[in-house]
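Heads up, one of the protein chains got dropped from this complex, but the rest are sitting where they should.
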Amino acid sequence: MSSALRREQNRTTGTLLIPALAVIIIFTTVPALTTLSYAFFSWDGFQRSTFAGFENFQRLFSYPYLDQLTAALRHNTIAFIVIMAFQTSFGLLLAYAMFRVKRGLRVYRVVVFLPVIFSLVVVAYLWQSLLDPYYGPINQIITGLGVPELAKPWLGDTSTALPTLMFINIWRWVGFPAIVFLAGLNAINAEYIEAARIDGASESQIFRKIMFPLLAPSLTIITVLTFIGAYEWFDLPFVIGGSNGSPAGATDTLALMFYRLSFGSIDSGANNVGVGSALGVLIFTLVGFGAAFGSALLRRREVEQ
Amino acid sequence: MIKLFASRTFFQSILIINAFIVLLPMFFLLNSSLRESNEFARTPFALARDPFWENYQRVWSEGEFGSYFINSLIITGGSLTLILVLALGAGFVLGRYSFKGNNVIFAFILTGMLVPAKLAILPLFIQLKWMNLLDSRLGLILVYTSAALPAAIFIMSGFFKSLPTDLDNAARIDGASEFKLLSKVLVPLVRPGMAIVAIYSAIPIWNDFFLPLVFLQSPEKKTLMQGLTVFFGQYASQWGVLFAGLCLAALPLVVLYLILSEQFIKGLTAGAVKG
Partner (left out) sequence: MKISKIRGLVAALFAAVTVVAPGASIASANTEITFWSWRTEDKAFYESQMRLFEAKNPGITVKFTPYLNTEYNAIVATALTAGKGPDVIQMRPYGGMANLSDAGNFMPLTTADVPALKKLPVGILAGAQGYKDKKQYGLPYAVSALGVMYNPDILEKAGVRALPQTWAQLQTAFDKVKKAGFLPIGNAGGNGPALEQLHATVGPTFYGGTAFFNDVVAGKKTFTDKGYVASLKAVADLAKWMPANYQGIDYNTARGLFANEKAAFYIGGNYEIGYFRSLNPSITIGWFPAPKANAGAKRYVGTWADGAYAINAKTTQKAAALKLINFLGTKEFGQALVDEIAFIPTAPYVKINDPAVKEINRWRTTLGTPFLNVVGFRFENPTSSSILQPGFQKLIVGGTTPEQLAKDVQTAVASWYAPQKGKS
């Protein structure tokens, strides 16, 4: 590389990178570090008092927080695995279906993506009324089909609440991976596929051997975004189950726990900023390592292919 | 099984089933918004044969939906512009230049994805107050931009990385500056990435009500979702009005999407570079 080009690149790096970094540092990094620093102080309500060392962490790892923490962590992990498995594979299936189908494609493209643009509040209210155990049409349909024992209180039973939330999440988001994958599929050089067809490869072989590997960058994006989304899952559980993760904490998540510890809740009173921030440190470390490790792994795989 | 996998009918039916699952709940919402609240409570899924438009009149007369809508548009549009411009630049540098510290900076930006603004609200509020950016649309735009940028840069740098390096060298030999290379040669090729960034960032911003509730106090600056939160409390028991409000809130984005979807999907899928 010529030194003139290098100089120009250095200049370009500065002008293009610094504004973005500045915005992130000022409006994300600084407030985030401040929040994390709260974990090492004891608090009187919203007033910082003395330095507390690791006391808040000790409390976080004792009753009742420890039980809540392990339950929440379990729910986040289940959400990640299930959403990753179903949302991503359905998304891929829908994308491939749209790739193959010619008739009605324009309509399908619009419909598949439609729930993604709906406001979460709208989606939550909508499904809450659909799933209402008393008035809700879904249970009436199930009863009408002659299997009343399957008409469950979906969002109220501790065993079905979390799966139901994940279903609503998938209903709302599946269009996103679908469109990302469709873009990836359309970007594949048609000549590769033609050549494979001429060589006598079946459609499933073409999909597995040619298309899927070339979708790797899209898959990386989706995986990382799903990972972060799942471990910071907040809005849907909050709107539907409230800050305590109703029923009986069955839909509790790490972010919900952080929120109610930091601000208290309307119905149960006082907060504890110190323990809340200790939890924040924990979430941050956990998700940070996970995302960094995962994306490094996925990027390496991409390069190898 | 393999035959089934190959058949178009199979895929057609998958898409049809999916369309039903997507559209039925939405139809229920629309239908319920046209029924009287008490009637809805009695027979939740009867058809609205005789549409009860008063629900919509009620919603419309209640808040200043017009002004809310414009504010949401300004805030979402402003954030989106900033996000795209900044993410293009940073994504280009991080995706195509190899320099010392590239990986460190990339990792640092990734950590920004891990902090939802909601969790740092207290220091953020104090900081905005100090910067004189409270109760200001610009303040909110900057917070949203900062929150969405890491993911946007992550996505964009991936797209820039996937473009062949020959493109750069050819452009440079033709005498293009680095900015020209980016704006004239590469930007058209990463349009799908920009489309992904645009939707992925715009939807949460448009639909957010928490940050506006905390940061914007003047009624004339209220956003659509912020306005709706009051409305929901006020009409908690009047299902019809509530559903009408939900429909009206969802409508602008749906209409915008229906109008733009053709272009949007074309931009997303057609302009893509050959893999």
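A and B are the chain letters, set down in written order, and residue numbers restart from 1 in every chain.
By definition in this document, a residue touches a chain if its C-beta (ideal position, glycine included) is under 8 Å from a C-beta of that chain, and two chains touch if they have at least 3 such contacts.
Please read all numbers here as calculations on a predicted model, not as lab measurements.
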item	value
Chains shown that the absent chain touches, full complex	A, B
Contact residue for the chain not shown (choose from A:Pro19, A:Gly104 or A:Pro153)	A:Pro153
Among A:Gly14, A:Gly45 or A:Gly144, the residue in touch with the chain that has been omitted	A:Gly45
Positions on chain A contacted by the hidden chain, ascending	44-47, 59, 63-65, 128, 131-135, 139, 151-158, 238, 242-249, 259-272, 275
On chain B, residues whose C-beta touches the chain left out of the figure	38, 41-42, 121-122, 125-126, 129, 134, 209-210, 213-214, 217, 219, 229-234, 236-238
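Operating definition for what follows: only the chains that are shown with their structure count from here on.
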item	value
Chain B to chain A touching residues, read off their complex	2, 5-6, 8, 11-12, 14-15, 18-19, 21-23, 25-26, 28-29, 32, 41, 44-45, 82, 86-87, 89-90, 92-94, 97, 99, 105, 107, 109-120, 122-124, 127, 142-143, 145-147, 149-151, 153-155, 158-159, 162, 172, 177-179, 192, 195-196, 199-200, 203, 206-207, 209, 225, 228, 232, 239, 242, 246, 249-250, 253-254, 257-258, 261-262, 265, 268-270, 272-275
In the complex with chain B, residue positions of chain A that touch it	5, 8-10, 12-13, 15-17, 19-21, 23-24, 26-32, 34-35, 46, 93-94, 96-98, 100-104, 106-122, 125-127, 129-130, 132, 135-137, 140, 171, 176, 179-180, 182-184, 186-189, 202-204, 214, 217, 220-221, 224-225, 228, 232, 234, 255, 258-259, 262, 280, 283-284, 287-288, 291-292, 295
